[in-house]
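Quick one: structure below, then a few questions.
A single protein chain has been omitted; all remaining protein chains appear in their positions.
Chain lettering (A and B) follows the sequence in which the chains are written, and residue indices restart at 1 in each chain.
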Amino acid sequence: MRSDRAATVLLIVVLLALVALPAVAGKYYVQLATKILIMAVFAMSLDLLVGYAGLVSLGHAAFFGFGAYLVALAAPQYQAANFWTSLPLAVGGAALLAAAIGFFAVRTQGVYFIMVTLAFAQMVYYVFHDTKIAGGSDGIFIDVRPDTALFGWTPFDLANFVHLYFVVLAVFVAAYLVLRVVLASPFGRVVQGIRVNEHRMKSLGFPTFRYKLVAFTIAGAVAGLAGYFGAVQYGAVNPEMLGWHLSGSVLMMVILGGMGTLAGAVIGAAAFLLLELVFQGLSEHWQLLMGTTIVLVALFLPNGIAGLAWPLQRGRSG
Amino acid sequence: MTEEKDLRGRRAFLKQGGALGGAAALGALLPAAAIGQTGKIRIGLMLPYSGTFAQLGVAIENGIRLAIDEAGGKLGGREVEFVKLDDESDPAKATDNANRLITRDKVDGLVGTVHSGVALAMVRVARETNALLLIPNAGADAATGPLCAPNIFRTSFANGQVGYPMGKVMAERGIKNVVTISWKYAAGEESVAGFKDAFTKGGGKVTKELWLPFPNVEFQPLLTEIASLKPDAVYTFFAGGGAVKFLKDYQAAGLKGKIPLYGAGFLTDGVLDAAGDAAEGIETTLHYADSLDLAKDKTFRLAYAKTFKMQPDVYAVQGYDTGLLLVQAFAKTKGAVDKPALIKAMEGAVIESPRGTWRMSKAHNPIQDLYLRKVVGKENRASGVAVKALDYPPADRCKMPGA
Partner (left out) sequence: MDLGSFLVQLLNAVQYGLLLFLIASGLTLVFGIMGVINLAHGSFYMIGAYLAWSLAGKIGSFWFALPVGVLLTVALGMLIEWLLIARLYARDHLYQVLLTYGLILAFEELRGMIWGNDVHGIPVPAPFTGSIPLTETLAYPVYRLWISAVVLALAVAMYLLIQRTRLGMMIRAGASNREMVQSLGINIRMLYRFVFAFGVALAAFAGMISAPVSSVFPGMGGQVLIVSFVVVVIGGIGSVKGALVAAILIGLVDTFGKVTTLELGGLRVLPDLAGMAMYLLMAGVLLWRPEGIFGKRL
């Protein structure tokens, strides 16, 4: 109980700090924080699969990138999309794609699932890379940020970096709460039960395929949400946003932070991006540092940073 | 400065440029750090230092350094500080990286890059933040076409610009039927489009366009198809490892010598050692060649080889010209980061390059001579100028904001 309260206090302190950030930090740091929050939402969505449902996806960028592409496709070039219609479109579109890919992928298990998700993500990559749907290999610009006008009232301006930051912060908090609720629901418990022992859940009468497919779809939808704001922040979308390097990076974030805890995914996203920045500053051979770090984390930090910080809590609850 | 709001349109641009100019003038009175001018001019180098294009990134940086060193190591009398960043040729990270150089590192000018997708993301950032951007390689037509902007310049080439002269040469030689083959990605498509434009204008016909998904290098099925189509000649765009494999496969399939192979210059640039005799005799067009009969080229090659202990290539030349452009522009402003003045200077610059003299088109792409080259031994030997002072793609594809 006490550690729960401590965590809540910590959470509130962090949130307050995040709200205060634009008042004290310069543009670059606000933009960096925006990016970290977007990637945190992305990482949380993957954690739902990897950490809770036991589905290790190596193609999760497909949904992130698809959400991003839908921003560009929601409006003709040089025109603004409507925020209130394009956002549900992107999230819904990513969910639909996830349901379609999940329909094939969720039938498989273990190593198979890893490879199948990777291969399907590559398929989506090639659709955008090889056709003229959205700019081909060079990608496409979002010339004008989505318009947020609602009955003549414009609550915020997505082209303003401070506004965008607060919108993303709100989306981040909302995504966190929604995932919390999902995980605490009977549905969430079944999904976690499947990870522990699928056969038992099956013999208890749960249609595990359907449960896993729904989890996969929800994760895809949340990744699409992150992708939407990724596209809005960058103002450009390209096929690499669907690529397997991004899928690998986000998986790294989840594990680095500590999978199976949403907070871990958030910590992981921040740590990964900051680590990259530090390494780039250190050496021209920073990829070697990054690669070595990943190897060391895999070997010696299986529970990630969160596992370092809260070993006692884990011991008590388990 | 809140760039977000006052980006679009000429007035906003001038207003901001004016503000900057004013700030520069006040520079002597204010503490330097307060307005981001610390005495040194900061140039951001966003280039590939890892991955497939790492070698190109190094050549470009060397070229820039050489040009500035030859001008006394300064820009308009001020010291230069380079801020380097590895772009990894990853478009997914490009916006972030460019933003970092502009917003955090506060560079006065940004140079980059090789990969077209990354370069276009940089164009996007440059258009939003109004930062000065010099593109030392990436040939994406759009950067100096529909996406052109006053603050964006290219010192290399446009993809179509390299393909176009080959079309002209081949049509003039009386070649009628051609099959084209390339990767299905922007650079290949633009190169083939440029070629086709000139070739069909000259009376030729492209009987079939063959495409491979990038970066697939299994050419065999398409070579078989070329053999059964029996065109008069083949036009191709490949580069790097793919180019080597294509040249070798073309020879091994027995097509070399039977169906003449032509291409954009990248087919035979930087790959001659690797390709061996499979490249011998192949003709290509490019804005640079080995053994050009230009005094400037000879001194450049000597200086480059002496400084960096390696031979320069077309990428080094492009970097060198980027350096020359910076030197000229900052000389005009006497070292002030006065964007409108810098832009004006760059628009009017005449670059005495190792590739020959060139200047900027209205779209801010070089108007330059394109050479016809033939592989002889381990050289891309120039056999003449294919098209003089080529301004392509047509500058009217660019509607310069505020022009």
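Criterion: contacts are C-beta pairs under 8 Å (C-beta built on N, C-alpha and C of every residue); 3 or more make two chains touch, one makes a residue touch a chain.
The structure displayed is predicted, hence computed values, not measured ones.
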Requested in this report: List the displayed chains that the omitted chain touches in the full complex.
Outcome: A, B
**Report entry** Residue in contact with the excluded chain [from A:92, A:193, A:248 or A:307]
**Finding:** A:248
Query raised in the report: Among B:133, B:148, B:179 or B:222, which one is in touch with the chain left out?
Result: B:222
Query raised in the report: Given the contact definition stated above, which residue among B:73, B:146, B:174 or B:213 touches the chain not shown here?
Result: B:213
Report summary line: The one of B:241, B:281, B:348 or B:394 in touch with the missing chain is B:241
Report summary line: Where subunit B meets the left-out chain, the residues are 50-55, 184, 210-218, 220-225, 227-228, 230, 240-245, 248-249, 252-255, 258-259, 270-271, 273-276
Query raised in the report: Which subunit A residues touch the hidden chain?
Result: 50, 56, 58, 104, 107-112, 114-116, 118-120, 122-123, 126-127, 129-131, 244, 248, 251-252, 255, 259, 285, 287-288, 290-295, 297-299, 302
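We adopt the following convention: only the chains that are shown with their structure count from here on.
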Report summary line: So, in whole Å, the Cα centroid of subunit A is separated from that of subunit B by 36
**Report entry** In the complex, subunit A residues that touch subunit B
**Finding:** 26-28, 31, 35, 126, 129-130, 136-139, 141, 159-161, 233-236, 238-241, 243, 245-246, 280, 284-287
Query raised in the report: Can you list the subunit B residues touching subunit A in their complex?
Result: 2, 4-5, 49-50, 85-86, 88, 90-92, 94-96, 99-100, 103-104, 116-117, 120-121, 124-125, 128, 140, 142, 147, 184-187, 189, 213-214
